[in-house]
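The complex is shown incomplete by one protein chain, all other protein chains being positioned as in the whole.
So that you can tell them apart, the chains are marked A, B and C in the order they are listed, and the count of residues begins at 1 in each.
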Amino acid sequence: MKQSKSVDYQAIIDEVYAEVKSLDLQGKVADYIPELAKVSSEKYGICLVDNQGNTFTAGDAEEPFSIQSISKVFTLTMVFHAFKSKLWHRVNVEPSGNPFNSIAQLEYENGIPRNPFMNAGALVITDALISKFENAKEKIATFISDIAGCTNIQINGEVLMSEMDHASRNRAVAYFLKAHQNIENENIENLIQTYIYHCSMEMNCVDLARSFSFFADQGYSRYCDRQILTPSQTKRLNALMLTCGFYDESGEFAFRVGLPGKSGVGGGIAAVLPGKFSIAVWSPELNTKGNSLRGIKTLELITDKISFSLF
Amino acid sequence: MKQSKSVDYQAIIDEVYAEVKSLDLQGKVADYIPELAKVSSEKYGICLVDNQGNTFTAGDAEEPFSIQSISKVFTLTMVFHAFKSKLWHRVNVEPSGNPFNSIAQLEYENGIPRNPFMNAGALVITDALISKFENAKEKIATFISDIAGCTNIQINGEVLMSEMDHASRNRAVAYFLKAHQNIENENIENLIQTYIYHCSMEMNCVDLARSFSFFADQGYSRYCDRQILTPSQTKRLNALMLTCGFYDESGEFAFRVGLPGKSGVGGGIAAVLPGKFSIAVWSPELNTKGNSLRGIKTLELITDKISFSLF
Amino acid sequence: MKQSKSVDYQAIIDEVYAEVKSLDLQGKVADYIPELAKVSSEKYGICLVDNQGNTFTAGDAEEPFSIQSISKVFTLTMVFHAFKSKLWHRVNVEPSGNPFNSIAQLEYENGIPRNPFMNAGALVITDALISKFENAKEKIATFISDIAGCTNIQINGEVLMSEMDHASRNRAVAYFLKAHQNIENENIENLIQTYIYHCSMEMNCVDLARSFSFFADQGYSRYCDRQILTPSQTKRLNALMLTCGFYDESGEFAFRVGLPGKSGVGGGIAAVLPGKFSIAVWSPELNTKGNSLRGIKTLELITDKISFSLF
Partner (left out) sequence: MKQSKSVDYQAIIDEVYAEVKSLDLQGKVADYIPELAKVSSEKYGICLVDNQGNTFTAGDAEEPFSIQSISKVFTLTMVFHAFKSKLWHRVNVEPSGNPFNSIAQLEYENGIPRNPFMNAGALVITDALISKFENAKEKIATFISDIAGCTNIQINGEVLMSEMDHASRNRAVAYFLKAHQNIENENIENLIQTYIYHCSMEMNCVDLARSFSFFADQGYSRYCDRQILTPSQTKRLNALMLTCGFYDESGEFAFRVGLPGKSGVGGGIAAVLPGKFSIAVWSPELNTKGNSLRGIKTLELITDKISFSLF
């Protein structure tokens, strides 16, 4: 791997920002819950944080948005130490090849979700969190605020209420897991609420890039000055994000971009180049797989312009 | 990523070789064709080739074995320049989540194979090779011999005949692709024969590690002194091996080992750490997913022992 | 069709009863809820009611048992007049080929159950009943008691409670239907309770044979002296029972027995030979498809011994 001593990240980001803006990318803002559909499709922000702690931004990088499924990375991190001992019986680590909310595969595979980023897998993780912490919601909020640099991350109450009203499918998945003895806690409504709670978090690109920085730095977060995961755990979670982080487009993303990362239907994407930097992009228009159109294009162009890569 | 100036690869390989030998790993030698079942389950070899051209070996590293599906990486490389323009309409780059010879997924997805390492996808690639070269078989043999260092790689005629006699399932897949207009050449028997021809190649661990060295060196092979792929193509093919190289155990392999690679039912595995080295392991006993038990364990232990990693 | 003026039904039933008893049929009493598992596997009763109102019995024909899925025929009958106008948008009439509680097919077919005898389909029917009647449970109990001859059919409270405690899978199906806008009522718990309520009914073979008599007599029930369905509706519901009444063994049952009917996991089967008779058999040991082993054998032998048949 060639090493570039000094890369001008700001110049690259500015260039890519302008180039992507000029493209006429036509997607669709998520509308499965009314609140998400209200966001302006024009929004577009980027933030890159390098391992030296420098922050580079472009566009709407400081405007909060709904992180949605990106939150699954945080909850997984919080129980990841249990993966070797307990969780791997309950959740697999294989790419799915099916939409994130599919229930058919879960039936064929006896209630063991394919990976922790499918809705089913994330519900199992949230269930493990509820078992572990008395006040799981509070713990999640604190953890995310911490790794984002002690900012005060908040949930969007409108999104939360809207999602609770449109959660039949997640309830179906949760009861299906319960039927397969893969949910420990009796109170399914509390599980759904906790799950939606963390999906309803709002962060901006700067928060998000900082909160992902420990994935680029062998588990160490400079923003809360703490080792979040061991290097070995970090490596594994990065591998998981690379193979499973983008729904059923994960292969395509690895092929075109080649960075571990996670997307959300709010239009956010967080990704890392281990040893180098973490990055967050936000733009609400999604492609048919549910990933931000501009977000993916942004990361593809950036990885083309820098002289080093994962592979 | 931490950099280790001098790693004693030989010591690591010797240590891991001894450790894996001492484990009582119980698998099953491939028996879907009689010839493969004849190989001694005790065989076990390792070869690592670093980017400086040093070769490190242990065990049966110079005994030839049937490379089987590893050959799919070579045929894909031979037509990879066409991927952006033509092939991506015909083969996807997503992990499959299904056994390598599944036909159900192919039906649901209208005759477009999930990736070039599924049997269906590899048949499409072989078909593209037949369209491109008058004598595809000869070209494949020459290409593999070249990148392995001008050795004379040969097919095992017994294996080839045996596979031709047990190719009903591959014929079914080929005709199914044909029914979806995803095979260009009329002669299905020639397609099957060419496909089985490259799967029946025999290589030893040294050949194999050398033949994969260009994946570790941005597309350049020191063994034939030639740029085989551009750096960008190399990166993409590495990403593809990471997400799809180990059948429906690819996620698990990425999670535990974290190297791009490809396995074959002959018990071989070839993998790379980009920027550092390529490696080949061979041991015929397979796990239930069709991957070499000792091979995977070997790579897991080696990546644990070296101080740098992909992620 | 040959007509037999006077068939000695009692002799046939006695003969078959003895023959089946002498066979060593080994099945498995339903144990998905603890209460059902308590029933003695030795129980075995038969009751045939001809269109002249004669009643013929053998064995434990007067001992009540849990009718389970047989109740789905009654609830369907209660809303069947709506099938042409409304319900056929919400439930299909095709055999399923999948286990009765499968959710995968429901996903592939966009939340439209294959037929009203799948759990999913029966939940839609129960939902339609709740929309139609203020007190759906009472109405169902009254209807069944009426057509069984004004006896007082009752639910088994132990079974009901036990099923409520093991209803995660049905809740999953209900929420999945809700997510596809195929449940009208908001209160899913009430839906589940009403569904389990009718499945927990207890009837004996005599009640059951009588309650099915209108299917053999063009929709007219002599036991409550009322036209329950029109002849055309009766014909259609009979066709539906023939193609879908025995879970994923419906084809086999039609092939071997050739009578419209419906089975339940409590070991009961009710069936009819249109124009001739209705019949109920009960024996708790089930085959792998969930149908009463002795029940199916009984009906097969009886149809062999009588000189007329459906086809």
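What we mean here is this: a contact is a pair of C-beta atoms (placed from the backbone, for glycine too) under 8 Å apart; a residue touches a chain by one contact, two chains touch by 3 or more.
As the structure is a prediction and not an experimental result, all values here were calculated from the model.
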item: Touch partners, limited to displayed chains, of the chain removed from view; value: B, C
item: Chain not shown: contacting residue from B:Trp88, B:Phe133, B:Phe176 or B:Phe308; value: B:Phe176
item: Selected from C:Ser41, C:Ser131, C:Gln227 or C:Ser309 as touching the chain missing from the view; value: C:Ser309
item: Chain not shown: contacting residue from C:Val7, C:Leu25 or C:Val93; value: C:Val93
item: Residue of C:Leu48, C:Leu177 or C:Leu242 in touch with the missing chain, whole complex considered; value: C:Leu242
item: For chain B, residues in touch with the removed chain; value: 102-104, 107-108, 168-169, 171-176, 178-179
item: Footprint left on chain C by the chain that the document does not show; value: 1-2, 92-98, 105, 114-115, 232, 234-236, 238-240, 242-244, 248-252, 254-256, 258, 260, 274-275, 304, 309-311
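One rule holds for everything that comes next: only the chains that are shown with their structure count from here on.
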item: Chain-level touch network, classified as line, ring, star, complete or other; value: line
item: Maximum centroid distance from chain B, chain identifier (CA atoms); value: C
item: Centre-of-Cα separation between chain B and chain A, whole angstrom; value: 32
item: Chain A and chain C, separation of their C-alpha mean positions in angstrom; value: 48
item: Shared-contact residues (touching 2 or more other chains) in chain B; value: none
